[in-house]
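Below you'll find the structure, written out as structure tokens, and then a few comments.
This part shows chain A:
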Amino acid sequence: MASVSIRNLDLSFGSVNVLKNLDLDIEKGEFLVLLGSSGCGKSTLLNCIAGLLDVSAGQIFISDKNVTWEEPKDRGIGMVFQSYALYPQMSVEGNLAFGLKNAKVPKDEIATRIKRAAEVLHIEPLLQRKPSQLSGGQRQRVAIGRALVRDVDVFLFDEPLSNLDAKLRAELRVELKRLHRQLENTTMIYVTHDQIEALTLADRIAIMKEGSIQQLADPHTIYNKPTNLFVAGFIGSPSINLIDGSIENDKAPVFNCSSGTINLKSYEFAAPVNAGKAVLGVRPEHVATGAAARALSFNTEVVIDVVEPMGSDTLIWTTLGADEFRFRVGGQTNLAPGETVLIGFDPAAASLFDHETELRL
Partner candidate 1 sequence: MSDPTLSSAGAAATVGSPGLVSGPAGPRPRRRFSRRNIFLYGTLFVIAVYYLLPLYVMVVTSLKGMPEVRLGNIFSPPVEITFEPWVKAWSEACTGLNCDGLSRGFWNSVRITVPSVILSIAIASINGYALANWRFKGSETFFVILIFGAFIPYQVMLYPIVILLREIGLYGTLWGLVIVHSIFGMPILTLLFRNYFTSLPEELFKAARVDGAGFWGIYFRIMVPMSLPIFVVAMILQITGIWNDFLFGVVYTKPDIYPMTVQLNNIVNSVQGVKEYNVNMAATILTGLVPLVVYFVSGKLFVRGIAAGAVKG
Partner candidate 2 sequence: MKFTKTLLAGSAAIALSTSAFATDLEVTHWWTSGGEAAAVGEFAKAFDATGNKWVDGAIAGSGGTARPIMISRITGGDPMGATQFNHGRQAEELVEAGLMKDLTAVAEAGKWKDVINEIGLLDSCTIDGKIYCAPVNIHSWQWLWLSNKAFADAGVAVPANWNELVAAAPKLREKGMVPLAVGGQPWQTTGVFNVLMSGLGGKDLYLKVYDAKDAEVAGGADVAKIFSALNDAREMSRGSNVQDWNQATNMVITGKAGGQIMGDWAQGEFQIAEQVAGTDYSCLPGLGVNELLSTNGDAFYFPKVDNAEISAAQDKLAEVLFAPTTQVAFNLKKGSLPIRKDVDLAAANDCMKKGLAILAKGGLVKSTDQLISPDTATQIDDLMTQFFSDESITPEDAQKRFAGIIKSAD
């Protein structure tokens, strides 16, 4: 049963179409992440779901109720904002109670709910403070609490962690995940531009670009089987290596590029193979070196250009034929710039895209 459904949603400001004929179904209890770079329409979509923006066409259903023209408060949603959006003149308790008072919830019920939310979020000692007396992490907890006390089916997060420093972000990320598990049956829709957040938190990720969803799938699929060139390039850090070449399909399909011919026997084609120009995407961590590389169906020698130690692993920059090529080795490597090294990869783990349509082949 879908918790949130979006049908043929259009939104335009004047002549600019921000969302184009968008469809999306979100299961009850699912954690869905809307991922994209700024301006892709992900926050706009979230605001439409929240009812903070009026749609130009289409419908929105929440818990099977058509809420397209409902007020935000009547949609059964809670929302957490990037800037926390705490009411500065109210105490933490006041912030938590504000929505409930507006909904005319009885006083003792309010107290109970606040107490419960405060326990869950570990903010009991802060209840009497003003937002200005809280740290960033505490503020965001309160903001989450404000959504929590509303006792709703759908949580909306609008880049909630972007204003926090890296360490806090990691901490709160885990807590959010824990919270989601605790609140079973609560749907969460989470907007972010940070792929780590998306990959770690999501049940499913919707990658957006220019107002439409490029791919909607679980993190594993998104990462390993990107549906098009954009998704492949967007997900993954360091980003995927892209090699220009062409597919030849005489007997068995092969990929010809400036550094040689790669046999595509092990590659799972998504569609019948056609010869033509294509792009091969290889994730840096799917590249093996030395003896391991020799065993793979494709290997070649490259000269190391730059070595970037990153602690747990090391990133090596080289060129493969005409293309820049990165690969990842262990943190303890002793490779140095100028050395020649044998690398190899298995096309089964790679992705092939049509040069024209940029779609996965």
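The candidates were selected such that all candidates are chains of the complex that A comes from, given by their letters.
Basically, a contact is a pair of C-beta atoms (placed from the backbone, for glycine too) under 8 Å apart; a residue touches a chain by one contact, two chains touch by 3 or more; residues count from 1.
Keep in mind the model is a prediction, meaning the values are calculated, not measured.
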item	value
Which of 1 or 2 touches chain A - same complex, any copy	1
Candidate 1 partner contacts - residues on chain A that touch it in the complex	47, 50-52, 71-73, 77-79, 81-89, 98-99, 102-103, 143, 146, 150, 158
